[in-house]
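In this view, the complex is presented without one of its protein chains, the others remaining in place.
Here is chain A:
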């Protein structure tokens, strides 16, 4: 019996090349991580893992000990701080991401974060401009790499941490595999450390040292005809389109009595509802009212939030649902469609209502807003409703990470209460 494990009798340089080629997808043996193995994160190789109690991995440092000047970049590049409120810079960031950010494996779709979306997620209360980090080409000024941090408060197994949420790591396609990513990560870490923050949370599709938990995407068709036309999904070979359309059809209007768009006056009630709900998860954000106002107020085209006001007790908010808009470019545009309009489940709290019923309303509301698909991770209590509401399992895993914070055991998706946009 042949055994795949015993192969690759290739000449050494060939083998080496192959080894590098497979970087990022190796699962058979623990892969080397030249950069991540130097960082205060859980390690995949047991021999590298510093044991200790749950908590910070690095010895405590003071801001004085943090390097004051930026790390050196290769001569033709320079750091810049990107002010996304500046129209020109916002356009540059939008374009960099639009052309170079995350794609599916078949290069059919690429995320297209909107300009408004970028302004929203990058400027929560207390945001630090310096943490919106770019790399430009000296001379031309072209923006070729980007990474961001925003401040957040997270509760990790009962401990409240002020940390940074890292997002939008993106390197121009022509500059890949040149070890620029580690430089961006080092530099943003330095800038964050300068504010006296020593922890970070981030997610990625790849397995790096070392996930604290893994969640899986599920997808609910809202406009299945379009989804089939653009190749996002396919019809089962024995199913007609007509049958499938009927199967996914939703009621025209949400059914929960008293459900309505969230308003500013709801902020205190929503904050209380959320914090009360989220405390049951091992890892979850803690919102103050300003943060709730920022993250969870209705913003057309960006984030959609709805509350249920008890019909019997006017003013009493019992439930909350929200989703954000993250379209993708259809790279090989077909059937006249150039954009996939995806809604992503954000934070949902079923107080009085049944969660499944509430999420069905969320689907209906998303359909009303002309979204094609509703995506949802299987974290928090979401696993409860995915099957009933006709979500199909996705091919993407999202890995959760904490920087400089040790956890002894990997969390299940149901322990995770954090959604990073």
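The rule is short, and it goes like this: contacts are C-beta pairs under 8 Å (C-beta built on N, C-alpha and C of every residue); 3 or more make two chains touch, one makes a residue touch a chain; residues count from 1.
We adopt the following convention: contacts and distances are computed from a predicted model.
Visitor: Can you pick, from "ACB domain-containing protein", "Adenylyltransferase and sulfurtransferase MOCS3 homolog", "NEDD8-activating enzyme E1 catalytic subunit" or "SRP54-type proteins GTP-binding domain-containing protein", the UniProt protein name of the chain not displayed?
Guide: Going by UniProt, the chain not displayed is called "ACB domain-containing protein".
Visitor: Which one, A:104, A:130, A:162 or A:310, makes contact with the chain that was left out?
Guide: A:104
Visitor: Out of A:67, A:253 or A:387, which residue would touch the omitted chain in the full complex?
Guide: Of these options, the touching residue for the absent chain is A:387.
Visitor: So one chain is hidden, and I want to know which residue out of A:46, A:75 or A:315 touches that hidden chain in the complete assembly.
Guide: Hidden-chain contact among the options goes to A:46.
Visitor: For chain A, which residues lie in contact with the unshown chain of the complex?
Guide: 1-5, 7-8, 10, 14-15, 17-18, 20-31, 42, 44-46, 102-107, 109-111, 167, 169, 173-174, 176-177, 181, 203-207, 209-211, 214, 216-217, 219, 221, 225, 232-247, 326, 328, 375, 387, 390, 392-399, 410, 420-421
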